[in-house]
Every structure is written in C-alpha cells, then in structure tokens.
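Note that this complex is displayed minus one protein chain, with the remaining chains in position.
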Amino acid sequence: QSRLVAPGLSTTGTYMDYMRTVYARAAGADLVQVPLSGFDKNYELTALAAESWEQSEDGLTWTFKLRDGLVWSDGEPLKASDYIFSLQQAATSGYDFAWYWDTAASIANWKEVTDGTADVSTLGIKAVDDHTITVTTVTPKPYLPSVVSLWYPTPKHQFDKVGEDWSTNVDTIVASGPFKVQSWEKSNNTVVLEKNESYTGPWQAQVDEVEIDSSLGLPEVGLPAFLAGEADISNLNAGQIPVMRQRMPDNLRQDAVFAVSYISFDLDSPPFDNVDVRRAFYYAVNRDELTSTVLRDLAAPAGSILAPGYPGYNAEMAAKAVFDPQKAKDFMTAAGYPDGKGFPEVEIWFREEGGANGAILPPTAQYLQAQFKEILGITMNIKIMPGKDWMEGLLARKNNLYIAPYGYDYLDPSNFFGIFYNGGRHNYHVAEYDALVAQADSNPVWEERLKLYAQAEQVMIDQGMIVPLVHPLTTSVISDAIGGDATVPNENGYTPFGAFSYMYTHITKN
Amino acid sequence: MTTETDVALAVPPAYVQRSPAYFALRRFLANRAAVGGGIVLLILILAAIFAPLLSKSDPTAQAFLKDSLAFPSAEHWFGVDDLGRDFFTRILYGARVSLTIGFAAAAFSVLIGVPLGALAGYFGGKTDWFIMRLIELFSVVPPLLGAMLLGALTGGGFVTIIAVAALFGWVGVCLLVRAQVSAFREKEFVRAAQALGASPWYIIRRHLIPNSVSPIIVGFVLSIPLAMMLEAGLSFLGIGVPPPTPSWGQMINVGMNFVFFYWHMALFPTAALAITVLATTLFGDGLRDALDPTQKGR
Amino acid sequence: MILFIIKRLISIAATFFAVSIIIFLMMHAVPGGPFDGNDMPVSAAVREQLMAKLGLDQPLWVQYLNYMGGVLRLDFGVPYQSPGESVLSLLANAWPPSLILGGLGVLIGAPLGILLGMAAALNRNSWIDYLASAVATLGLTIPVFVTSMLLILVFAVWLNWLPASGWGKPERWILPIVAYAAIPLATYARYTRSAFLDNINKPFVTTLRAKGLSERRIIFQHVLKNSAIPMVTVFLPMFIGTATGSIFVESMFRVPGLGSYFVSSIQNRDYPLEMALVLMVTVAICLAYLISDIVYALINPRIRFGGNKQ
C-alpha cells in the first residue's frame, strides 16, 4: 500500500465537483473526474476522456468522440450525456465557472441561457450518441480542445437519485477519473483518495492512495510535517528555500504556474483616466530589482501578461517593459503632475491569499510604494483585504488601483487577453483592443492570431491598461520516497506540480 | 531596679510626616527588579520618541535593497529586512506604533473595566445585572467580527485597532475587579466609610480600587501583549496599521515566513515585544508590591 | 438558589436574543453576500434564483424570524459551505477536537500556571519569581503559531518523539495541548501570584500557623481558596474561549476543529453557520458565567444569592 501525502490549496472545500465551484472546491476534485482533454508536463494537449476531436468546415462546430469502456465507479457507463449535463448545470445553477464557457468557449446561446431568456436545451452542446459530443460556438474557436480540458462530467444518474448535493458527501460521490474518494474532512479540506480500479482511460494512478491536505499548503505547516516524515511534498517560502537548498539540494523542484501579477486601474476616473499617469507607472517599476532582491526566488520579471513558455509568449513585446525612471517622470509631468505635485493620495488594494501570491503581493506592494514615492513622488497607501471583499471592490469599482493576480485556466493566449476584453474582470472597454482580441480569438491560423495578439498587446502598452509586474514561481521539496515522471523537470526546467491531473497520475511512491 | 525614665520610647526619634506615596516610592525603589523593569520601559519609550536621533536611516526607505535579508552586522545591528530596510530602525520606529497600541489599549481596558467592574461589584442588583449582560455581549462576539464591522465603519487603521482592543480587552479586568469589589463590599472598613457618609463613588475610589490594585495591575500588564498581537492579526483583515509604517506585530508575522533561515526577521520583533512585556510585568509587580503596605520590607 | 438560577436562565435567554439580533444585523451589514465577490459574478438571473432558494430575497426581519424559529426547534439551517449536512452535524463533528485540545490545554495550563504563580509568590523577588515572570511573559508574547512551530521542530522533527501534526491518535494531542496551554498558564501564573501576595500576610494565616498546620496545607488549602475567589470568574470564560478553537493552533497542527469556521463563515458570508457559531458561543459563555457565579458564591460565603439581605 503506497500512500502519498501532499499539500492542497484551498482551505474551504464545499463541493467535490470541479465544475461547480472555484472558491470552495474540495481538494482532488480534478482527480476524481476525467475531463475531455488535459495537459502534460510539457504543456502538450493530451486526449483524456475524448479519444479524438475535429472541427467543422465553418469552424463553428466541434465533435468530440469519447473513449470506449469508461465507467463510473458505481459501474454505470460514463456517457456523453453526463458531459452535456454538467455544462447545462453550469449554465443554469450559478456555477462559479459559468462565465468561462462564454468567454473562453463562446458556446452558442450561453449568455441567453444564463440570463434566463432561453431554454437550456438551446445550448450549443449536444450528445449525438453515448460517445459523441458536439459543441457549437458563436465564433470559430480554434483552441476549443484546449478549453475543454476543464470540462468534467457530472454523474446524471446519481444526480437524479440524490439531488444536486451529490458532490458534498463521500457516500454519494461517484468517480469517473483515476481516483475515487475514500474520506473527506471538511473542516480543513483534507481528502484521502484511492486508486479507482474501474478507470480504464489514460493517466492511471500509480499510487494506491493520495492524501491531499490543504492545511499542508502553508509552508510554515507543510515543511515541519515534511521534515518529520509526515508529508511527501511541501511548498517552501522565501525563508525556507535557503535552508532546504543546503540540506536537500536534489529534492527541490521549481514550477512556473503560468500566472501573472499586474497593476490595474479604473480607466474612467481621475487620476487614472489619464493615460500618461498609467504609462508613468508602467515605466516606474524596476522588475529586475523586484524579483532579484525583494522576491528572490519567488517570481520572475513580467514584461507581458504571458509567461515565458506559454503558447503565444512574445519575447519582443515583453522586452518593451523596461524600467525607465526618466520616462516615468516625463509622463508624470506630461500628465500635469511634475514630481507628483498635485497628485492625490491613492490606495492600492490587493487580496490576502495563500500560495505563491500570498508570499509575493505584500512585499511587492511595499516595494512599489517606496519606488513610486521616490520616482513619481506620489503617496500610495496599501490595503490588504479578504479575497471576496477585494473582488467585490474590483467589480463594483470601489477603488481605482489594484494589484491583481491571474493564473491560467487553459493554454491559449486568449485566456489572458480575455481578462481585459469587453468589460471582463476590470470593466475595461478599449475599443481598439477589443476589436483586435475578437479577431485574434476566432482566427483559425495560429501565426495570424499571434500577430493580432501582438497588436493587441501593443495597444495595451500604449494605453497603459495594465502594468505587468511578475510571474510567480513556486518552489517545493519532495521526499526521496517519491519518484515517477512527474518529479522530473520538463524541457523548461520546471516541474509542473500545479497541473494536478498530470502530477498525481505520474507520481510513484515506494 | 528600673525606673520609668530610662525606658526607651517605642517610637523613632526624629519625625516628619510623609505621604503614603512617599513610602510607596521608597518601597518601589528598594525593589531592584522593578526599578530595572521601569528603566527598560523608560528606555523603550524614549527610544521610540527619539527614534530619529538614534538611527539615521528612514524606516520606510528601501535603502539597502542590495543587502536585503542580510544578517546582523556592525553596520546593521539587527540586519536588513526583505525590503532592504534597516531592521534596527524598523524596530525602533515600530516601538512607536506598538507601544502606543499596547499601552493605549491597556489603559482603555482599565479605564472601562475598572469603573464598570467596581460599579457591578459594589451595587450588585440591577447594575450588576446590566453590566454582566454587557460583559456577556462583549465576550460572545468574536473580536474578529467586531473588528470587521468597525473596520467597515471607520476604514480601519490605528484608532480602530485601539478601539477594538479596548472594546474587547476590558472584560477580563472588569470581571476581576467586580469579583474583588463584591468580596470587599461587606468588609467592615467599607461599612466604616459608609458610616462616615462617604458616597458610593468615594468608597469605590478610595477604598475598593486601592484594595483591588493587584488584579488591576495584572490585567493592565496582560492586556498589552494581547493588544499587540491583536494588531498583528488585524493587519491581515486589512484594518491593521497599513504598511509601510512598522509595527512589531506585523514584523513578527512577516518574520515567521523567514524564521527557518533569516532568523533575525522573527527574533528581534518577538524579543522587543517580550522585553516590553517583561519589563512591564516587573514594573507592575513592583508597583503592586509597593502599593501594598502589608508586603513592607519583604 | 434555585430562584437565582431560574432568574439567570431567563437573563441568558435575553442575552441570547439580544446577541442574535445584533449579530444578525452586523452580519448582513457587512457588504456582499454569499454569491458576490467571485472572480466572475454569476448572472443576475441565476443570482436571484440562488438567493430565493436560500430565502435571502426576503426582508431582513422575515429572514431573522425564520432563522430564529428554526433555532428554537434546534434547526440551525444548512451551512452554505457544506450543504450536504446540517449546521448542527457540522458543529458536532468539528467541535470535539477543539473541545478536547483547547479544554485540555486550559485544564492543564491553568493548574500549572497556578503552581507557577504560587511558587513565584512564595519566593518573592527571588530567581524563582523572575523565572516565573519570564516564563509567563514568553507564554504571552510568543505568538502561538511560533510556539507551535518550535514545538514541532523540536519534538517532531529534531527529537522525533512525537508526531508533528494530524488528528486521531492521542499522541497527536500532546503538542497542540502544550501550545494551547501557554496562554492560560501565563495568565494564571500572573493572577495567582498577585492574588497570593494579597492573602499571604492576612492575620488568619498567622492563626493557621499557630494551630500547627503545615505550610503546605496552609498554602494549598487556605491561601489558595482565598486567592481563588477573584480567579474563578475568569476561568470558565477562558475555558470556553480556548475550547472553541484557534485558527492558528488548529492549522499548525492540522486539527479538524472549529477554529477555521469562525473565519471562513465570515469571509464566505455563510450566514447560518456564522449565526450558529456565535449563538453556540453565547450559550456556552453565558452558562460559564452562570456556573462561575455559582462557584464564586459557594466559595465566598459573604455572597449567598442575596440570602442574608432583605
């Protein structure tokens, strides 16, 4: 019996249902069900539940073929209708991720259904038969197979039997993926999974049991447990990295999580309605100093929203984000605030969170505070707030200056460019940008898309829509007892522990 | 054969009437630990006031980014923090915030707790009933919730922290004073004062509170670290002292991330806090003993 | 006495309803609801439908009456963050660990603190006294998560005597209990020392000595009981306070207790859980006050439920 003990991320676990929630997702929810596709450690798209897919001539319809022999852990066959059902639920029952299927996949009729103006049966998804799913999109979506890496099934038979809360109780959860749930402690979101013997698809479990404990997610808790031999993996914080590097240099692994932290503004009210002010901020950030001296190994400089290695990453564009204090000052003067004179006191808001961002944001904010004071001559106060309050403040535009983090959902540039598209997260409406992104998103030719995205990015810079800051990195330590493909760094030197489905199915323990 | 004349008088020869405060002071000064505690406290307070004289660098300027996280050295006595600020300077300036919060909160909890406790204990009956309900109310509402609401109302910051610490810190002192006072209320010397026509308030002030001085002092001393730790906790809810203003509680929180290797980040603020509390404890103990004449000379 | 208890139970009910109203209003006054503040907001239609499902579309007072109506039938509703079970069953699962650890922490810490305080008082201004002061100070000033980490590093990582964290086997209880015990130990040491010094020079102690009682008996029976009078009133509330869990200790030791719910219910606007937690603590604390008043009256003969006063 091999049992792997690993840290989890979220401390509240309400549903063992990946589709249903982002903020209260039980640890391991992505291991219990099998999505249509997935990414391996080199971020190559891999077919999982879907065996194959094809795009129609007009580019608006995709057809996915399911594998044979997939069953639920209670013996019921896993059918195309289970996938359809999960998205129907997402569209009608207030799932956290519902927006994604509109912005990322632009499934036909999605908005209408969520607004309640159209019936759920009019959604652009169909189960043609038990093994075939078709997806109709509003515009051509060349990267849809990548988007469906987040499409997990819902056991409709179970749902019909026990109702919508089937995913809150160990006894009623049925699994379609490589693991099934053995026990679940909700107060600290600790889940013990065991190998699902009835799973016949790719990426089968190589350990008998996995314990994912969210309280181990804090490095302060995780590392002592790791050192005491009670955990196999632990995340490290800035103070722990040097020690562990000395003690177990071969056991450290670094992961780039394809995330970015950036400054965003309220573009419609002073002082940030003035593009010169925003550009001054853009040039006043010394990203190299920030990452090398303040954040040490916790992040890499971010010149654009896309991280190096991410599909569509444009090194040329990224290189434009330079630190130029003189330029920053000039922009301030141009905006009518020479040396910050007359500039109102502003407050920058960021959210309190765990994980990589939790370690990065507070020092970053303070670093910027001092830098902006020195270079721009402005006073920027800092406010840390609970995630929910922060998000609400952002959406309701209660403040005009934020540090926002974003992590990838699926591997396509559209994922990141979509954040600022037509309202989106920040209520940005920059017509030129929106037009370019819309074109890029639906263009089936990869090279052309890249060009369009580069243009959109130029607009982003010229308009000073955001100030990219850093790409977080995480460092973990692993015990000698574990091995397998998942523990070997990829071609970029990163070990993608963040890609849960891949990682937990490619890890071994003796 | 003795005669009356050579019998010594049982009184000291020279006599000057002195106030009890004078004796309290003498007893206090005779207690070396207490005086030591007082001196340390004084140094801390002076250091906080005259911080700019003691350190040339600015507590918020990230002047030593190149050396960030450097260990203590001759140049940086307490090392450098993760943002390149001289840690000694941060600790010095942190004393301003932390001492103010600690002592203000402690003072408020005594200012609220002692009169309420004394009233409840002395009058009993309806007054006691009302104050006890108030106490219950404040001990059942988690400070966190209270803090969030207050934060929403006031926008957080320094004053809010003191308010929260005071609002939730007085209960312990109040309960102890109430217990002490209600035990003393029936004593003959209280009745004697009543017989002299003293008002309840006079009795509370002149007799009951001086006789309850020990729990008051202990309560005062105990609320200092609690307020400082509350400050640390509240900064996470966004209603703490906003950065970059240094405070010890916040520094401890940050230091915890670094404790495995950059020990100075956690050690110095914790030590500063511990020294403050220890000094206050010794000072308070000494004060308590000095104010208690039955301890005389021990 | 019985009358006294009945009177107090009535006033507990009054407090209970006062708290319930205040908390209910406070809870709803904090901006945002359970479906706000997500990265991407749900659509208005869906939001309305969800709010209606939870009854949150009704006027506040109706919501309040509905909830309290349920409470009187011991139905505290369904927690938003764990809809598969009732608030009651969630608390029933999560409270025992907190109660065991926090409770034992106080039950162990307080007597040790009393002993320490006694030792300090009996050896006033000696090295024992200063040592006791130092221990008490450290107990109060080292944040509990630091204490916890040091305990884990020393006893689990370095000496390998005890498991670092987790729940289940009693050997896993030891370290968190020690961490919990620090604050009651420190607090009680301080209070005991001063209460002892208040009593140790009373004339009745001289009488006890004159009777030939051993010092030990004088200290442990007589001076202790006299000193306990002011302290019983803080014991039970402290017990309850600690026994409702601490986020820090529970997360450091990975204990599946109540602590984290206090924060998560507020942050997630989980109204039923938040109300239930506060109401539970209200009842527990009020009962604690009631009991400590009774104990207080029992050991302090001058106070007897208004018995000898007309």
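Each chain carries a letter (A, B and C) given by its place in the written order, and its residues are counted from 1.
One rule holds in what follows: a contact is a pair of C-beta atoms (placed from the backbone, for glycine too) under 8 Å apart; a residue touches a chain by one contact, two chains touch by 3 or more.
FYI, contacts and distances are computed from a predicted model.
Participant: UniProt protein name for the omitted subunit, picking from "Monovalent cation/H+ antiporter subunit A", "ABC transporter domain-containing protein", "Secreted protein" or "Glutathione import ATP-binding protein GsiA"?
Facilitator: "ABC transporter domain-containing protein"
Participant: Could you tell me which shown chains are touched by the chain that is not displayed?
Facilitator: Counting the whole assembly, the omitted chain is in touch with B, C.
Participant: So which of C:93, C:123 or C:201 would be touching the chain we can't see?
Facilitator: Touches the omitted chain: C:201.
Participant: Among B:180, B:211, B:245 or B:270, which residue is in touch with the absent chain?
Facilitator: Considering all chains, including the one not shown, the answer is B:211.
Participant: Extract the touching residues of chain C with respect to the undisplayed chain.
Facilitator: Touch with the absent chain occurs at residues 201-204, 206-215, 217, 222, 225-226, 229, 299-302, 307-310.
Participant: In the full complex, which residues of chain B touch the absent chain?
Facilitator: Answer for chain B: residues 2, 4, 7-18, 20, 23, 26, 186-189, 191-199, 202, 206-207, 210-211, 213, 291-294, 296-298 touch the chain left out.
We take it that only the chains that are shown with their structure count from here on.
Participant: Please indicate the chain closest to the centre of the assembly, with centres calculated from CA atoms only.
Facilitator: Minimum centroid-to-centroid distance belongs to C.
Participant: Compute the distance, rounded to whole Å, between the mean C-alpha positions of chain A and chain B.
Facilitator: Chain centres of chain A and chain B, defined by C-alpha means, are spaced 47 Å apart.
Participant: Which whole number of Å gives the spacing of the CA centres of chain B and chain C?
Facilitator: 23
Participant: Find every residue in chain A that makes contact with two or more other chains and list them.
Facilitator: 220, 386, 389
Participant: Quick check on chain C: which residues sit in contact with 2+ other chains?
Facilitator: 31, 145, 149
Participant: Mind listing the chain A positions that touch chain B in their complex?
Facilitator: Contact set of chain A toward chain B: 219-220, 223, 237-243, 289, 293-294, 296, 352, 359, 362-363, 365-367, 369-371, 381-386, 389.
Participant: Going by the contact rule set out above, which residues of chain B touch chain C in the complex?
Facilitator: It is residues 31, 33, 129, 132-133, 135-137, 139-142, 144-145, 148-149, 152, 171-172, 175-176, 178-180, 182-183, 186, 214-215, 217-218, 221-222, 225-226, 229, 232, 252, 256, 259, 266, 270, 273-274, 277-278, 281-282, 285, 288-289, 292, 294-295, 298 of chain B that touch chain C.
Participant: Quick check on the complex: what are the chain B residues that touch chain A?
Facilitator: Chain B reaches chain A through residues 60-62, 65-66, 68-69, 82-84, 156, 235-238, 242-244, 254, 256-262, 265.
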